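Of the protein chains in this complex, all but one are displayed in their positions.
And then chain A:
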Amino acid sequence: MPASRASPSILQAERVSVRFGGLRAVDDVSFRLECGKILGLIGPNGAGKTTLFNALTGYVPLSSGRVTYLGSDVSRSPPFERTRKGMGRTFQIERPFEGLTVLENVLIPAFLRFPGRGDAEAWAGECLERVGLADRRKQLSSELNLARRRRLELAKALAVKPRVLFLDEIMAGLNPPALTEMIEFVLSLTLDGTAILMVEHIMQAVVELSDHIIVLAFGKKIAEGTPEVVTSSPLVIEAYLGGVDDA
């Protein structure tokens, strides 16, 4: 792997492939993610971004290849084990625990790090504070609007104290002010060394946030590099950015 060994890699994918019958949804993808860095995963619809994302987090089994987290092979670990080890995730379609309040929603992942109710509640409250939902704690989660449901997803992911955070299209559908806010917020998450892997369609967010971008098309990695390199690559422009006006 050509990547530098200077800073410790927290997550490593080696020749990861996912096949559904004859379809190669993810084909031989490798990358490294380092502490405090943000990796953007982009590509046209159906490129295999979400499948790769789910393979890394354990929701889709690998057909071949290896995922290493903090030096240990997690390729066969079920999702809950990866969560316990410190791999947090959000869901593209928000999945609040519908019948429960906002606070209770965050309480559930908080119990993972704080078995007692009092401590768990305090930590859940802190997480809600961070995403700006503290005043909604007693509201039923099913009654939140889209932007708040998104932030609830984030609070739940943060509550497991992740060292690597997988964000699945958390910018989608946000209005411009909310988008700017979210970009700043995601950036602030890396300050303590948390690494982030994000699947994102909103180019503004990807370009502003990512240290490194991987471009997928038809399951294959067709380009990677810094945002500047990737966005100026003719191959990428043809496969993905062609005709897209990125305001």
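By definition in this document, contacts are C-beta pairs under 8 Å (C-beta built on N, C-alpha and C of every residue); 3 or more make two chains touch, one makes a residue touch a chain; residues count from 1.
The working rule: contacts and distances are computed from a predicted model.
With the options "Potassium-transporting ATPase KdpC subunit", "histidine kinase", "Extracellular solute-binding protein" or "Branched-chain amino acid transport system permease protein LivM" in hand, the undepicted chain maps to the protein name "Branched-chain amino acid transport system permease protein LivM" (source: UniProt).
Note that of A:25, A:41, A:62 or A:107, the residue touching the chain absent from this view is A:107. The missing chain, though absent from the display, is touched by one residue of A:47, A:67 or A:120; that residue is A:120.
Per the touch definition above, the residue from A:39, A:160 or A:222 contacting the chain not shown is A:160.
Listed residues A:8, A:46, A:61 or A:78: the one in touch with the omitted chain is A:78. Mapped onto chain A, the footprint of the missing chain covers residues 57-59, 78-81, 83-84, 88-89, 91, 95-101, 104, 107-109, 111-112, 115, 117-118, 120, 138-140, 143, 156-157, 159-160.
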